[in-house]
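As you look at this complex, bear in mind that one protein chain is not there, while each of the others sits in place.
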Amino acid sequence: MFPFSFEWVWDISHLVFMGGLWYALSIIGAGMTYCVIKSLIDTAADEPGEGGHGHH
Amino acid sequence: MTTPAIPEGVKRCSTRQFTLWLAVVGAVLLWGVYAMFLIWYKGLNQTGMNDAYGFALWIWADLAVIALGGGAFFSGFLTYIIGKKELKSIINYAVIIGFICYSSALLILALDIGQPLRGWFIFWHANVHSMLTEVAFCLSCYFAVLTIEFIPLVLENPKLDRIPFLHHLSHNMHEVMAVFAATGVFLSFFHQGSLGGVAGVLYGRPFAFREGLLIWPWTFFLFTWSAAAVGPCFTMLVTWLTEKITQKKLVRPEAFELLAKISGWMLLTYMIAKIADTWYWAAVTAPARGFSLMEFYSNNPIYGIWILIAELVICGIVPALILITPKWRENKNLLVTAAILAVLGVCINRWVMVLQVMAAPLLPFQDWYMYMPTWQEVATTILPVAYGAILISLAYRYLPVFPHEKELNPGQ
Partner (left out) sequence: MAQQPQHTKTKRYGMVIDLDKCTGCGACMVACYAENNVPFRQDDSDKMRSLNWIRVMKVDNGKAFPDTEVCYIPMPCMQCDGQHMQGHSPCVSVCPAVATDYDYPTGIVSQIYTRCFGCRYCMAACPYHARKFNWWDPKWPADMEKYLNPDVSARMRGVVEKCSFCYHRYQKARDKAYVEGRDELHEDEYQTACTQACPTNAITFGDLYNPEHAVHSLSRSKNAFRLLERLNTNPKVYYLSSKSWVRRVADNYLEGENPEQVAKARKAAATH
């Protein structure tokens, strides 16, 4: 899974397979990080004391 | 003023009735949980498996629920990427059903390994050439995607929605859902395929082995295709069942109509490919290894040629024809019959590609290997059904699963 585990080989199979995996994980990770940070900013931008009823 | 836990404007049964229902399903669940602990504590000797049946009921259940859970990725693909707005009516439910199917599959996999505490080896010491490695990676990643797709719906529960951060989180996740859905489609394509590859690459097993394209046997593509075709059928079936139990209309007819039509054409094209594959295997692949077609379907108590006919014709061509014919699919009874047949068909296919592969003898002096699951295996296979029923009940009661429920049931 990682280049430092001893069965790792820098060959085309590992690059394609693990490339695909880390690509997918990066998108999922980046997407969720964006959502959480944006929500924190949005929450902070809400007027204080309102109870936070947003609208769609 | 306290916010009610039940979404606004919809009617749900009394707490008493709901608790009673949960208790009944919960009893079945506990039975499964007991069997599960027996298996973890005492080991796989609690099953009916043996050295000829390394794969048995559980792997079938795994393959079947993942195929049926394929409704989530395919509906997601149609809704978020192709932009079929009609499916908004059903997409939430498709995601929940997918979530149940995939979490069940992961649970069954955790049961099915001899050393469950070493399960992480499949990731850490991954053999990138093994189809099972690909299954494990894509399955876990896609389960993460399904969870992400499910979270915003959970956050829409009236009580949770009052918390400002969660309210924003739900909103922001909705905004970028297409990105997650696209990732999910990418992952699904590969794990549905690699599940097909699991059997297809077994060149020591002529019943399973298939030629293919580059490193992928034909079963790789057939499994993805069939999951995309039959997954939506299962979503429709569960939705129909939910409508019957709740005695309400929950999904707009257009959603059913569109899903049935797409499912029908997918199923028909899949069946053409599947029949071509079966023909090539029976005429070329197996004979090159000294096997004639009928050897795989005779001299044993169960696997006759009927199973091939049931899979390809009765549960394949027939439902496909019903679903592609507008007049027939408009008839709810015919539509449901077609969906049941299609679901059965894909379950037979997964059964055959797991159990019959193990059963068929390889050396001429061997007999067919037969297998009978123990109650522990049966209970742990029913466990996900009970778990699914509970999760669906909770979701239906506390979350706005069906966006058009209010409009479809004006009197309530």
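Lettered A and B in written order, each chain numbered from 1.
By definition in this document, a contact is a pair of C-beta atoms (placed from the backbone, for glycine too) under 8 Å apart; a residue touches a chain by one contact, two chains touch by 3 or more.
Being a predicted model, the structure only gives us computed values, none of them experimental.
Of the candidate positions B:K11, B:R118, B:K159 or B:K244, contact with the hidden chain is made by B:R118. For the chain left out of this panel, the touching residue among B:H174, B:R205 or B:K248 is B:R205. Check B:C101, B:V357, B:L383 or B:L399 against the missing chain and you find that the one touching it is B:V357. Taking the complete complex into account, B:A136 is the one of B:A136, B:A260 or B:A395 that touches the chain left out. One chain of the complex is left out; on chain B, the residues touching it are 43-45, 50-52, 54-55, 112-116, 118-119, 121-122, 125-127, 129-133, 136, 198, 201-206, 287-292, 295, 357-358, 362-365, 369.
Quick note on the criterion: only the chains that are shown with their structure count from here on.
Those residues of chain B lying in contact with chain A across their complex are 123-129, 133-134, 137, 141, 144-145, 148, 162-165, 167-169, 171-173, 176, 179-180, 183, 186-187, 190. Considering their complex, residues 1, 5, 7, 13-14, 17-18, 20-21, 24-25, 27-28, 31-32, 34-36, 38-40, 42-43, 46, 51-54, 56 of chain A touch chain B.
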